[in-house]
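Only a single protein chain was left out; the remaining protein chains are all shown in position.
Per-chain residue numbering starts at 1, and chain names A and B are given in the order in which the chains are listed.
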Amino acid sequence: MDKNIITELSKIVGNEYVSTKADILLTYSVTASMASDPVIPGAIVRPANSEQVSKIIQLAAKYNVSVTPRSGGSSLQEEAIPEPDGLVVELMRLVDIKLYKELRSVTVGAGVTYGAIEKFLKEHDLFIPVYPESSLMCTVAGQVAVNGAGPGSSHFGCTGELVLGVEVVLPDGTIITTGSEANPYASGPYQRYSFGPDITGLFIGSLGSFGIITKVSMKVFKRNKFYDYNTYGFETHEQSEQFMVDIKQHDINGVFTSLYEGPVLELFMDMIGEELGVPKHNWPFSTVSMTIGSVREDLMKSDAALAKKLCEKHGGHVIGISQLPKQEWNGRFWFFVRACYVHGWHWRTLYHHQTPTNAHQSIEEIRRVMDKYGFLGHTAGFVTGHSSFNAYPHLYFDPQDPEDEQKIRDAHKELAKTLFKTGAVPFKMAEYWSDAIEGMDNYMALLELVKKTIDSQKIMSPRKLGGF
Amino acid sequence: MEELMENLAQCRRCGICRDAVYEDKGFDGICPVWKNTAGFETSFMRGRIQIAIALIEGRLEKTEENAESLFSCTLCGNCTSICAAEFDPAQCLESVRHVLKEIPNEVRDTIAKKILENNNPYVEENKTRRDWVKEVGFDIPCTGEVLYFTGCTAGFKLPETVIATAKVLKAAGVDFAVLEDEPCCGSVMLRTGMVEEAKKNAENALEMIATSSAKTIVVTCAGCLKTLREDYIERFGFDLPEVLHVVEFLKPLIDSGKLKLKKSDEIKKITWHDPCHLGRALGVYEEPRDVLKAIPGVELVEMETNREAAMCCGSGGGLRSYDGDLAKKIAADRMQDAEEIGVDILATACPFCEHNLKDGASSMGSTIRVVDILDFLADSLE
Partner (left out) sequence: MQKLTAIVGEEFISTRKDVLLTYSTSASTSYDPVTPGAVVKPADTQQVSEILKIANEHKIPVTPRAGGSSLQGEVIPKNDGLVIDLLRLTGIEIYQDLRSITVGAGINFGKLDKFLNQYDLWLPVYPGSSLSATIAGNVAVNGSGFGSPKYGCIGELVLGLEVVLPNGEIVQTGSEANPNAPGPFLRYAFGPDLTGLFIGSLGVFGIITKVSLKIFKRMHHFDYNTYGFETPQEAEKFILQCKENEISATWISIYEGRILDFFLEMVGEEYGVPQHDWPPITVSMVIGRVREDQLVSDSKAVKEICEQAGGHVIGIVELPREEWNDRMREFVRSSYIHGWHWRILYHHQTISQWHRTLEEIWPIFDEFGVLGHTAGFQSGHSSYNYYPQIYYDPQDEEDEGKAKAAHKELVKRLFKTGAVPFKLAPYWVDGITEMEPYLEFLRGLKEALDPNNIMNPGTIPGIEGVE
């Protein structure tokens, strides 16, 4: 990278927080994204606050240098892989937290992880009720930039639904705040829909392509105190899927409602069942594992009783093993990370959403691709709000076998296409979706137009958002 | 090498080893180096592993500068505690240091040289490490059933702790010996990848230890404990008598009342800092706490992070020599943890920790007394 740029960067953040060392650049050429090609950036910078981020972006615009924002570095779809010789702006130093108790909201800097904010809010008997599985390493801002889901989503929806506003540095360095705090006199974040068109939404799932989110304001809730954990068994896809729909329809507070096919659950339990203390069981064709959470005991009990009735109504039986959902929920900071890494393979994932009654289509598609390419993998999923089901297929490969890795890359590409045809949708428009989608010309044209408008120089996270 | 590479491939680069706050399991931050430096990726385990793989595979040139991140780590193992994958990152990094020994590192080489030549990393005249015996007030033989192995850092830098330990052992009715010419256990060589040299030193050390005819070895230093118990016996397969930390050795003597402690009207608030080589490495968490609680007048208060999730003092893994300023900064950070709970005394069982934490305390103006548990025990003798 041009020495002048480095000098100017040092002026902004201080020598200590800029680097062009070969070893450091190498460590920023990758993230948690597996089966992904590393790309060596030109420099790394670690600003302390939004003003510094603004100056950095202006500098990048001046020299036409690409910018890749990065915080936790735990993303799985290559969101934070830099451009060759580009600038990585790492945001982990933005760690301010401001709680607005009476507004039931909190504002966090881009470097605050879910683990950190959970600890902070717990002291006030509050929580942000949607946890990505990567909560111990992922930041709230990063999660908003990709828009994800996890435990909690079954009741509260995706991460995006909890956002009250963002502070974002635009590609020209302007800092704007969306939501109620667009009014500088507002006492804090309390209403997302303020001052017309919902700009906040533009940045949710934007993958860094529209600017750098430096702060996020989120709704907070009083912590649930009463829980019911149970598993429900069914003999057909239809039964379990209808059960999931009915749970929502009857206003049962399933905070985490996940669905496992028999063989997948067996595999899963083989890997970590003992570790988690889940008793051995001859799992049925389809299992729904559900955690019900509530602030009041009688509401929880009522929900639990009704869940059992609905299960039977749909032809299922109450399995009664509570350890699985209990671990899913209580171990929400750890359970899935552990399950993902205990077996030794690396993997590509392909998050997507189906309608609950189409959940089995994803399973069928994935199985088909697994057979075709001859690899191991699995998929499970969970309810993510009003009417959607988040499936997360894992396609396994041996990290030390490039042929194996290539198989997965090919399979992944094909799977995106075939899943699209089943009507599935992704939260975020990761690059590989742009090949998979068809019949969305006008949509993509609008997205591209918005991108061009906001980032005319195309310096922000190039090609991350649908290839733009 | 194959096994090492397979292990390193277990890293999925998730980043949990950086600053995870997992309150339910007691973790409040993971990597002390990341926390106390400019915080680039290379400053915590995820980045270190990427560098290791790249250096081994030849994608990064094997220069001293490129290998810095391999050595700016205390190998504290907190990352291993939190890692969700099936491998031991800290252990792997130690192996990587060995496998990439060819990369120049003056600090590492100098220490190894000194140890091999002088049996300690500090001074030329090794025998001066026994000088403290003159001040203890009673004779100490060179042979006996119980060998008290002081270790280099205690012997040379913290003689008051060694004296205190000797007094306590005596008060407990233990007849013990101290070698005329005590070797270095070689811990720091092992941690910095100088495995061949360390083995050579170990053979020599075993000969010197054998002159005591001891059946039990008791150590002051957690580093010596881990090295003798784990590396010598398990790793190198050497024959060694039972090795115990002095705290482990004394516990039954306190429990049975053989060691008499005086009553105290004054309540002192004390916290226990888990040394990485006693705690995470060997699983010894409760014995020292039990010993402290048995001392009259002690109110034991835990720091935010303790036991498996305890933050490192900053001096291990060769960091104290490699980057003393960083080590002290980390120590000051750990002292801040103690300040936050309002204690008078921080006790631990590793001269490396004590030495570094004392420096850290003075650098941030902390008035908390940093003591070895044996110092405190000695004060409490009847």
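Just so we're on the same page, contacts are C-beta pairs under 8 Å (C-beta built on N, C-alpha and C of every residue); 3 or more make two chains touch, one makes a residue touch a chain.
Everything numeric in this text was worked out from a predicted model, so none of it was measured.
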| item | value |
| --- | --- |
| Chains still shown that are in contact with the chain withheld from the display | A |
| Residue in contact with the excluded chain [from A:Gly86, A:Gly385, A:Pro399 or A:Pro462] | A:Gly385 |
| Listed residues A:Ala22, A:Val245 or A:Met271, member touching the removed chain | A:Val245 |
| Candidate in contact with the missing chain, chosen from A:Ile12, A:Val45, A:Cys158 or A:Ile408 | A:Cys158 |
| Interface residues of chain A (partner: the chain not displayed) | 102-105, 147, 158, 160-161, 164, 170, 174-178, 180, 182-188, 190-191, 193-207, 209-210, 219, 221-222, 245, 248-251, 294-296, 298-299, 302, 306, 353, 355-358, 384-388, 420-429, 433, 437-440, 442-443, 445-447, 449-450, 452-454, 465-466 |
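Here, only the chains that are shown with their structure count from here on.
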| item | value |
| --- | --- |
| Rounded Å distance, chain A centre to chain B centre (Cα mean) | 40 |
| In the complex with chain A, residue positions of chain B that touch it | 5-6, 9-10, 12-16, 18-25, 27-28, 38-42, 46-47, 50-51, 54, 59-61, 65-69, 82-86 |
| Residues of chain A that touch chain B when the two form their complex | 16-17, 19, 21-24, 26-28, 30-34, 44, 46, 72-74, 90, 92-93, 113, 115-116, 118-119, 122, 134, 136-137, 330, 333-334, 337-338, 340-344, 346, 399-400 |
